[in-house]
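Note that one protein chain of the assembly has been removed; the remaining protein chains are unaltered in position.
For chain A:
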Amino acid sequence: MSSASKASRLGEEIWKTRIEKVNAELVVLTYGTIVAQICKDFESDYAEVNKQLDRMGYNIGLRLIEDYLAKSNTMRRCSNFRETAEMIAKVGFKIFLNVTPTITNWTGDNKQFSLVFDENPLADFVELPDDGRAQDQLWFSNILCGVLRGALEMVQMQVETHFISDVLRGHDTTEMRVTLVRYIDDELPPEDD
């Protein structure tokens, strides 16, 4: 538990001192517009929209990890996946979105956990289109899955991420499931013979 409180203190401190803030509504409206536009572009093929959001997030994550490491100044490897989860929730989400999702529902092998978002800054004001399908198919904040996947891949962790519930759909909570697939071994570049 000490590592958890350390992480939350670290996140708090970085958020207060080293982060430039932008207006939350600017972020909300920009992201909302992007999602709405993608929905329009893909003619409300929500499975495809989810995929596009995930891919955008993935590309963000690949680079965002650099920013995270620079700001958090923790050039130390997490010793296990549980610690990684703490750092994601209490430092990563804290400094970039100023939220700290709750980490729950660990599986026995410590390879799977859930992030439960009490508040989701991306989803303020949002109401899903009432076309009868969006409620069942669209994961509005799916970009976060991609960000996490991209960022962790850059630090040698292959993970699988997806949302399993969302308050926008009328569920009680917003919950993202994160599964560690494997640690990626450093691969030597192919030798030229």
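FYI, a residue touches a chain if its C-beta (ideal position, glycine included) is under 8 Å from a C-beta of that chain, and two chains touch if they have at least 3 such contacts; residues count from 1.
The rule is simple: contacts and distances are computed from a predicted model.
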Omitted chain (choose from "Serine palmitoyltransferase 1", "Ribonucleases P/MRP protein subunit POP1", "RNA polymerase II transcription factor B subunit 2" or "Sedlin") - UniProt protein name: "Sedlin"
Selected residue (touches chain absent from view) among A:5, A:33, A:59 or A:107: A:33
Hidden partner chain, touching residue among A:43, A:130 or A:172: A:130
Touching residues (missing chain, whole complex) on chain A: 25, 28-29, 31-33, 35-36, 39, 124-130
